[in-house]
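The other protein chains are all here in position, but one chain of the complex has been omitted.
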Amino acid sequence: MGHKKNRHVGIVGIGETKFSSHREDVNQPEMIHEAVRQALDDAGITIDDIDCVVHGNMELFEMIHQPDMWHTIGTGAYGKSAFRLTTGGTTGGTLVCAADNLVASGMYDVVMAIGFEKLQEGHTTGGITNMADPLWARKLQSGALTDQAAVKQIAEFGPDRARRAAMTYRIIMDKHACKNPNSHRAFGLDWDQMDDLMTTSPPLIGDLRLIHMCSQSDGACVIIFASEERAKQITDKPVWIRDHITVHREETLNLSNNYYPNATTHRFAAEQLFARNGIDKPLDYFDVFEMYDPSAWWGVDWLRDFFLLEGDEHIRMVENHDIMIDGKMPINPSGGVIAANPIGATAMVRVAEAAKQIRGNAGPHQIPRPVRHGLASSFGGTMWTVLTMLEQDLNW
Amino acid sequence: MNRRVAVCAVAQIKNEPDIWYQRFQGMLLECFESIVRQTGVTFDMEKGIRNVVTCSDDVFDARTISDNGVTDVVGAHFRGEEKMAQDGINGIGYAMSMILSGHDDLVLLMGHCKESQSESRRMCTNLAFDPFYCRPLGLDYRSACGLQARAYMKKSGVTDEHLGRVVVRARRNGNGNPYARKNAPVTETDVLDSPMICDPIRKLHEYPVTDWAMGMLLCSEERVHEFTDKPVWLTGFGNCMDSYFLGDRDLADSSALKKAAKRACAMAGVDDPKTAFDLVELNDAYAYQLPMWAEGVGIAPEGDGGKWIDADGMDAQRVNLSGGMLNGNPIMLGGLARALEAVLQLRGEAGDRQVNGARRALAHGNTGPAGQHHAVVILER
Partner (left out) sequence: MGDYYGVNVGDIFGTMPSRFRPEGAAGIEAAFGYDIEGEGKWKLSVSGGKMYVEPVDDLSGCDVTLRTDGETFVGLNIGKVDGMQALTAGKMKMDGDFNTFAITGRMFLKFVPPGQTDKPEQELIALKRTISVNQRFATGPVMGKFLQNLREKKILAIKCPSCGRLQSPPREICAPCRVRNTDWVEIGPKGEMRMMEYCYYASPDPLTGETRETPYGAIGILLDGCKGEEVFWHLLRPDQLDKVKMGIVLGDKVVHGSRLRPVWAEDRKGSISDIKYFEMDE
């Protein structure tokens, strides 16, 4: 059963820095401040209108203990209520859920959520390896890199089809990234490069090649949330948060060889969220899905989980280019995580981008059709998921 | 707001100097099992816990995404879990919002920290400072507090002797608390003789290295009766962030605490903190903080911390009957320890420390250098 929300919450302002590999021209609070300014300007309000700041990142990358303290000089949290929540890769999504909860509760009217990362200031893969149990898995883990998704899909669909699907997905994401001025990486890949990339891109693990993997980026994202009353005062295009669900799982990574239908948090999150909101056919319902896709292999695989599909329906979506910006079900018009991944911000960027699509002002990568119902996912930890639903109108 | 939020159950292990024989998972599992035993709560998606708020620190755990290691022992497998990366008392405020928003009926809050794990907690807190200026100066929470202590003591007439009284009292109270860290009792002379570690902070003025874990179940008003017949209502919450550079702040004036306390009192409908509370738990990592936070929340007269101690204010207002953080709780969980003690008191389960007929309490926690961030919770029977 969908819960009865105490009051509605709308997104009224969005700020995103340009994502890049080296923001050496700014320190952490300065970088955050860029996004804060953008969000405030976007909303047309000042810092005085903000009641509460919610902050998050993966602190062991930059090795700052309780960074929200130092970052006060960039966040503007001085004198305000302030929270900090961190959940690894899903942090950005968690911050959105938190801001939604905080505003919906009635405790705060206008909440500013800030997610950021400055990956170039630390060692990314080392930082991720540090999430593994020091007594065992840390000696084995290779960051967020795994071949399991490829092995699974090759076994189920055959090497040729699976590899082509992953590369098709990759090229589509790059085409979207080329339209998004904020992308970190936009190579201008074309279809005629497909065969070449599939064989020459340096392999990282098994069939997972460099070309498939997400980038490591610096960047910040800020979203301002307001109660229904305030949202309507601030903007004529608030984007409503309809519902969200967080699904984590234990740290032990099982064998993903136990093929579909297998118990992924993605599928569970989708099943629960859509059922309680009365949505039978998510593929028909949503107009855009900003999915947290750390690699092209996962991107393809998870389409089946998130849209509750069967068999090879998801692969056909990719093969038919349904997932392109002008296709039946646009996926990541922003270029997704493969194009830019400032980890603490990444999941929030998915929500920000979906919201911009609903507002109709995403920029060159705007979907050329009305976008009313948006979906955004977050990924992190040991296969965790946060799934958020956004609406143009208060239609539920 | 038409819903209220209550605490249905609390659980904790004993605060200890070095829980070398258990890892976090074992420490938390004890608390988890206790909560489930006390309340019979399940994790059913319709009727049970769907979301858990954890509290831990990645730097102290030396582990990226420190909540990842404990997802299973807090019951969060295929459930939501969100890590509060400030003092866990803020997790109470956040959990309140989860329930008041209507998103959840039940929230399990679980925290862990082992200060004994790293070779130096000061090396860890040094990392809270910006790498360019403050960190190379060697600032850590202790030295930041040293600066604050000097400024505050001068302003409020708090002396070395007063601090001696605070420490003796903390240890005596802690001794009566079965979950408190077991410390050797000390006399005022012991405290005054204890070496200066960061003038004016002496060794015995500083909270000792401690390991601990705890759990708390929060529930919406409609369903509280399913889990307990002694709900403790969370009627007020407020937190506030101060500026970062120590030089930008008036260190002797805990302005963030005053704002946090005001916000909590406003939410709870409390007009006069001096008379509203049957007991008060303040997060005193250092002895000078007890009178300083007492002034900040409004139970001691502004600028008169010393006189307040002389007039036996600490006992009169029943401050830190648990022993406070000064007796020993780990960083990140100090505020939760304060709130947990308040819950026990309001349920009449505080043993020898019990304040008879306690109906309303204030619990406080803080995060960051020299109290840059404060949080206040108001609890009622």
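Just so it is clear, A and B label the chains in written order, and each chain counts residues from 1 on its own.
In the analysis below, a contact is a pair of C-beta atoms (placed from the backbone, for glycine too) under 8 Å apart; a residue touches a chain by one contact, two chains touch by 3 or more.
Being a predicted model, the structure only gives us computed values, none of them experimental.
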Remark   = Which of A:197, A:283 or A:308 touches the missing chain? It is A:197
Remark   = Touch with the missing chain holds, among B:3, B:77, B:150 or B:359, for B:77
Query = Who touches the missing chain here, B:17, B:131, B:176 or B:303?
reply = B:131
Message = Considering the complete complex, identify which of B:33, B:193 or B:222 is in touch with the unshown chain.
response = B:33
Ask   = Going by the touch rule given at the top, which residues of chain A touch the chain that is not shown?
value = 21, 24-25, 63, 123, 125-130, 133-143, 145-148, 151, 155-156, 185, 187-189, 193, 196-197, 200-206, 210-211, 249-250, 252-259
Message = Contact with the hidden chain only, please: which chain B residues?
response = 19-23, 25-26, 29, 32-33, 36, 43, 59, 62, 71-73, 75, 77-78, 114, 116-120, 123-124, 127, 131-132
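Here, only the chains that are shown with their structure count from here on.
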Query = Can you give the whole-Å distance between the Cα centres of chain A and chain B?
reply = 34
Request  = Enumerate the contact residues on chain A facing chain B in the complex.
outcome  = 1, 3-6, 27, 53, 56, 58-61, 63-73, 77-88, 94, 97-98, 100-107, 127-128, 130-131, 133-134, 244-252, 263, 265, 268, 272, 380-382
Remark   = Seen from chain B, its contact residues with chain A in the complex are 1, 3, 45-46, 51, 57-59, 62-65, 67-69, 71-72, 76-86, 90, 93-94, 96-104, 124-125, 127-132, 237-245, 255-256, 259, 263, 267, 367-369, 372-373
